[in-house]
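A single protein chain has been removed from this complex, and every other one stays in its place.
Right after this comes chain A.
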Amino acid sequence: MTTTTSTPTAAAQRALDAAVLPRRFGWWYVAEAQLRSMKAYGWTIVASGVGQPLLYLLGIGLGLAAFLDVSVAEGPDGPVDYVTFVAPALLMTAAVGVAMDEFTYAVMSGFKWRRLYYAPNASPVSPPQLATGVVVACVGRMLFTAVAYYALMVAFGAVGDPVTGLLIPLVGVLAGLAFGLPVMAYSASIKDDRGQFALVQRFVFTPMFLFSGTFYPLDTVPVALQWIGWVSPVWHASEIGRALSYGSAPGAWPVGLHLAVLLLMAGVGGVLAGRVFTRRLRG
């Protein structure tokens, strides 16, 4: 790194030296700060991370499944337990729920209500580094939630192969990013809160939870509604999760295709979020 002049002045040299670490690790400094501020609501994170799967798995495993005489889903080796079928989708939904938490109001608050992003913005940290740090901290929270979910799934006997199943929490994180990064870009672009996030919750998150083949296979849904699954990160991630748990059902889409869709959504969302952060912070 050199300045346009041949020899930098002492002050310029000091600046060049001081920016070496932040240019490389700025994103991590932001993640550190974000994780530190998550401590403020740490108990909520732990309680919802453990409590939610406990309630769902108890309700479905001991409650609903007890009334179901016929199997709703097939694995490669025949019918699958209802709770085993539903569990991966519940985990994916939980990870996506964390993304809904961290990438909506929290992002808008950073720009508008609490203006927290403007403090690191005046430091050597760049806007894309800032966005990355926010994402990395959220990945940490998603991973915690997904691992806790997975541990309970195993405890409830809701995983076919607990070893290949170890990858399921990672797929959960990817699902969270595939949904969360486009939402993050949208949240960063909003200047005034006119209830947009409530609409996202009602008309994106909830239908995605209900119609993504969460509680019954997507191909049993009327064709007119199946597209919701095709564009839903929850469906793609759940299908991968099921493949990792008990194997793909006959006629299922290849796992690679599901993975590609998730990566594409996360990738496009990530690039957009970085751009919107830059536009917003560097007028």
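To be clear about the criterion, a residue touches a chain if its C-beta (ideal position, glycine included) is under 8 Å from a C-beta of that chain, and two chains touch if they have at least 3 such contacts; residues count from 1.
Definition applied: contacts and distances are computed from a predicted model.
Chain not shown in the complex: UniProt lists it as "ABC transporter", one of "CD225/dispanin family protein", "Oxidoreductase", "DNA-binding transcriptional regulator, MarR family" or "ABC transporter". The residue touching the chain not shown here, chosen from A:104, A:126, A:145 or A:245, is A:126.
Checked against the full complex, the candidates A:40, A:70 or A:224 give a single residue touching the omitted chain, namely A:40. Screening A:9, A:44, A:71 or A:220 against the full complex identifies A:9 as the residue touching the chain left out.
The chain not shown here is touched by just one of A:22, A:217 or A:247, and that residue is A:22.
The omitted chain makes contact with chain A at the following residues, 3-5, 8-9, 11-12, 14-16, 18-23, 25-26, 29-30, 32-33, 36-37, 40, 114-116, 118-126, 281-283.
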